[in-house]
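The complex appears here without one of its protein chains, the remainder shown in place.
Take a look at subunit A:
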Amino acid sequence: MNSLLARKTKGDVLFDIINYTLLTIGMLLILYPLYFVLIASFSDPNLIYSGEIWLLPKGLTLDGYERIFADSAIWVGYGNSLLYAVVGTAISVSITLMAAYPLARKDFVGRGAFMWFFMFTMFFGGGLIPTYLLIKDLNMINTIWALVVPGAAGVFNIIIVRTFFQSTIPDEMREAAFIDGCSNTRFFLGMVLPLSKPIIAVMVLYHVVGFWNGFFDAMIYLNEESKFPLQLVLRNILVQNQVNSSMMIDVESYAAKLRVTELIKYGVIIIASLPLLILYPFLQRYFVKGVMIGSIKG
């Protein structure tokens, strides 16, 4: 084997060189912006804009981080985001699993009808305003439930999980379990779930990332600042209106906001991505496996 591999032709060597070069360039293209954000978060904002920072941080300053740590709104938002992500993910993942399992069972009466019913929602929705009215009439406005309940049964995810169940939980196993006197519930909890860790991990990651990054629902449904998730808080701090004449009286306030923004921009990116950066390595080993199994063998 070894000798076979060792004998590289000129073409092989050339291929390797080109391959490694391209991959290295690709890697740098992805790594550099991340690295830049990191060094920029420690640097003087004016130097960033004058383009003097590209390899090493300059004008080292911790002002940005000081400001972030002193800003209670950011930390309230952080807490809210964690809460919404945990509660939302728990609800979504359990509903997705519980909806997907029956649909995966061949002996489930009305499987086609239910499936069709689910699929229907993928293509037709009420639109923003009717949805808003519904949420309002359910008295969910300005509560956590407006964020975590409406999107809990994601049909696309249900299909992925259903396909996973169909391909990894053999029908024979269920028959064997039933012969031993196992109930449906016990089979689901005791056998299906432990066998489905990869797909659960994938679902958890999908949803956590979704909830963590989402701001639109929160913007529409939440009214109180103390309930805003992190992304919305950041959006309000970082997004600026253009300077125009209607701000005439307030150019100064604009400049004040600008200063805050520039100071904390890169720092908050780091802080806001931390939870996901921490979570990802733990779930990553399931990730590739799970998606592949779920989606390809349809």
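As a convention for this text, a residue touches a chain if its C-beta (ideal position, glycine included) is under 8 Å from a C-beta of that chain, and two chains touch if they have at least 3 such contacts; residues count from 1.
To be clear about the criterion, contacts and distances are computed from a predicted model.
Selecting from "Xanthine dehydrogenase family protein subunit M", "NADH:ubiquinone oxidoreductase", "Multiple resistance and pH regulation protein F" or "ABC transporter substrate-binding protein", the unshown chain of this assembly corresponds to "ABC transporter substrate-binding protein" (UniProt protein name). The omitted chain makes contact with just one of the residues A:L22, A:V86, A:M122 or A:L138: A:L138. Looking at A:I220, A:I269 or A:L283, the residue that reaches the missing chain in the full complex is A:I220. Note that of A:L29, A:L56, A:A70 or A:I129, the residue touching the chain absent from this view is A:I129.
Considering the whole complex, the residue from A:L38, A:L60, A:V86 or A:L258 that touches the absent chain is A:L258. Listed residues A:A70, A:I179, A:V239 or A:I278: the one in touch with the omitted chain is A:V239. Residue-level contact of subunit A with the missing chain is found at 45-50, 128-130, 132-134, 136-139, 219-220, 223-225, 232, 235-237, 239-245, 248-262.
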